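Rest of the complex left out; these chains stay put.
Going by the order they are written in, the chains are A and B; count residues from 1 in each one.
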Amino acid sequence: MGEVLKIRTTKHTSIVNITHQVAEVVKKSGIKEGICVVYTPHTTACVFVNEGADPDVVRDFVHTLEKLIPWNDPNYTHMEGNSAAHIRSAIIGNSRVIPVIDGQLALGTWESIFLADFDGPRERRVLVFVIGEKQ
Amino acid sequence: MGEVLKIRTTKHTSIVNITHQVAEVVKKSGIKEGICVVYTPHTTACVFVNEGADPDVVRDFVHTLEKLIPWNDPNYTHMEGNSAAHIRSAIIGNSRVIPVIDGQLALGTWESIFLADFDGPRERRVLVFVIGEKQ
């Protein structure tokens, strides 16, 4: 059972906490034990799980990505000029998988699910897909 | 239901678009709603999803990996001399998970599935594994 979230990002690099929306889809699915795939079908965005409490964590993540995989690099050849976004997405990955136990996402205390848009602002889609047993 | 693809790579670093072969396995499986795991059982290769239309995207990805995790580093200790390939594989990951909806991979318009061999040329295996409902 799947549902597509539509997320409007507002900046060139946007990190959006989508935990609440993903949890809603899991709840609606009625699945008690299974797995939830959070999947973004874009090549310049990614999905990851990390701390959602302190926004400085996300800020340091963005700082480090810009340092490692800078937006501008004279060696990039892709004409659209957004190679950095593609490379970040390919390395980090366009999905995360989270177990569903007792009808809930098995997230740790500090864990949130994020969509990262590296070439916004745009409307981005995130497919939340749940499989398992309804019992 | 699973099938093993055998991919002959031709260069030391080879990025091979395997989308078509993965889609064939999904079709053969008869599964209408579920998930597809694309898994390479090698420690110097990885699987990722990104743009398949412009080959420059993959070229820039390879350039950046060589810059960040260079083949030669005097501090590497692994005797086989291929630490860079192991590290790239460990970070990027040896698998990706893609939802299957209406009997098809839920890939975005620009998304392709790639096998990256960082220590070729070799024959590499990719396990395509599909679970879900046939309805």
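As a working rule, a residue touches a chain if its C-beta (ideal position, glycine included) is under 8 Å from a C-beta of that chain, and two chains touch if they have at least 3 such contacts.
Every value quoted in this text rests on a predicted model; they were computed, and no experiment measured them.
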item: Homo-oligomer size of the whole complex, from 2 visible chains; value: 3
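To be clear about the criterion, only the chains that are shown with their structure count from here on.
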item: Subunit A and subunit B, separation of their C-alpha mean positions in angstrom; value: 19
item: Subunit B partner contacts - residues on subunit A that touch it in the complex; value: 1-2, 35, 37, 39-43, 68-69, 73, 75-80, 83, 86-87, 89-91, 93-95, 97, 125, 127, 129, 131
item: Subunit B residues touching subunit A - in the complex, by the definition given at the top; value: 33-35, 48-51, 54, 56-57, 59-61, 63-64, 68, 91-93, 96-99, 101, 106-111, 131-132
